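Below, a portion of the complex is reproduced, with chain positions unchanged.
All chains are identified by letter, namely A and B, in their written order; residue positions are counted from 1 within each chain.
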Amino acid sequence: MTITRARGLAAALAGVVAPLPAFAAGGTPKIDSGDTAWMIVATALVLMMSLPGLALFYAGMVRKKNVLATTAQTLATVALASVLWVVVGYTLAFTPGGAWIGDLSRFMMRGLTVESISPLAKTIPESVFMMYQMTFAAITAAIVLGAVADRMKFSAMLWFMGLWVLIVYCPVAHWVWGGGFLQTGGTLDFAGGIVVHINAGIAGLVAAIVLGKRRGYGHDNLAPHNLVLTVIGVSLLWVGWMGFNAGSALAADGRAGMAMTVTHVAAATAALAWMVAEWLTMGKPSVLGIVSGAVAGLGTITPAAGYVDVTAALIIGVVAGVLCFYASTALKKKLGYDDSLDVFGVHGVGGIVGTLAAGVFATSAIAGPEVRGLIDGNGGQVLTQLKAIVVTLLWSGGFTWIILKVVDVVIGLRVTTEQEIEGLDLHLHGERVE
Amino acid sequence: MKLVTAIIKPFKLDEVRDALTSIGVAGLTVSEVKGYGRQKGQTGIYRGAEYVISFLPKIKVEVAIDDRDVERVVEAIKKAAHTGKIGDGKIFVMACEQAIRIRTGESGSEAL
């Protein structure tokens, strides 16, 4: 397949052909069964990251009385984001339109047939490309909710997430991957450091601040009630991330293979790095630390996955593990916000570090001749990356704040004190885990 | 008759049971409880937030016995449950007016 996603639309329309032998299929759209096989599976893998991956990752970390409510948030968000995506989200994000937003040519997926091919992915059916991108929108939204676990009304959550997908996610996806101004400006984001992790991370931080701390924060035991669930969740996130990062090559080729390799290496390295950092500073290596490290490594390598080599992945892994450990413990304590499940500390910080790392370590040897980072002598790439980070932090942070304030005024964001003490499972859903 | 209730550290249960059976106690009932006392729970730190685990897991052992066995039973529990470290627990003795074995209907000391 000719065009990797991050180089995207502009290049695609210009018919640029990457001069790598493996990519020699040329610019004419033609469905390849191998690429299609891989991308269907990659879509299933990313779906598995949300359901049950993220749902369990989060459910294991809350208290027992909120475990079902936490899964309900992920389930409902994925369902809602999926429906919004086929109705209007995909067309806003991935049709040409302009620098800021796509057009409405695929509203309600009109015109989509078994033969359709998007100019953004010339060797697979457009239905597969659309679905693959849908799973990204769904998981990004669902990640945000970790920051406000244990205290948000289910109805408010639905309104928030629906609006957030349309107002925050779709534009940012368009800017970076759909031919928008960040992509044409040369921003590197292979699989979603900006679109997914920074975007969700800052939204989580803002949401945690707007909703306020959990009751009991700082004196009650808010530790995870069942980390076995979290271990299952992270494991499936890890496996699914192969679809997330290697799938972002949009083809079954050497690029996908390299992306898979550095993804796994960064995850393993960061898991060990967080483990060691915690062991040294707190006396014991916790299971929560090991899995948090893995997620930090996975999130951090994401924007760089198709551009860097194994040595860079080892470095990125160590930095991700140590920095996210610091951000989720000492730093969070200092700043005093209650980001329940460390969405900002892991995804936000990881996304920022990884997006910068892509600017530093991207190398033509892996990424093709047009892509060069600091180590290839192109220091400007780091600035380009920085600009995209700042723009995304402002847009996502700002609109998250506005949406939440509006929803708060209209129906209220937070459950009552009694509901919070007795648990959301019983009060919001009428169920409990024995 | 007396009902002796002991709150002990969980990992001492097997020793306490063995001690009691070795002095002829034929039955007892145990349950999982949580204790609060001089032994302060550890201060936990979970991702930068400190908290106090104020209740610690303990085991409650209840054994109904004849009046004349009180001393021996209390001694046996005391010895078996002892570590000398804070949080070892307590033994309470209360009067039990009647005991009945459901299976046979026997009552009093017969039923124990």
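Here is the rule we use: contacts are C-beta pairs under 8 Å (C-beta built on N, C-alpha and C of every residue); 3 or more make two chains touch, one makes a residue touch a chain.
This structure is a prediction, so every number in the text was calculated from the model and none was measured.
Student: Counting over the whole complex in this file, how many of each chain type are there?
Tutor: A x3, B x3
Convention: only the chains that are shown with their structure count from here on.
Student: What is the distance in Å between the mean C-alpha positions of chain A and chain B?
Tutor: Going by mean C-alpha positions, chain A sits 52 Å from chain B.
Student: Looking at the complex, which residues from chain B come into contact with chain A?
Tutor: 44-53
Student: Could you list, by residue number, the parts of chain A that touch chain B in their complex?
Tutor: Those residues of chain A that touch chain B are 216-224, 282, 288, 328-333, 338, 342, 345.
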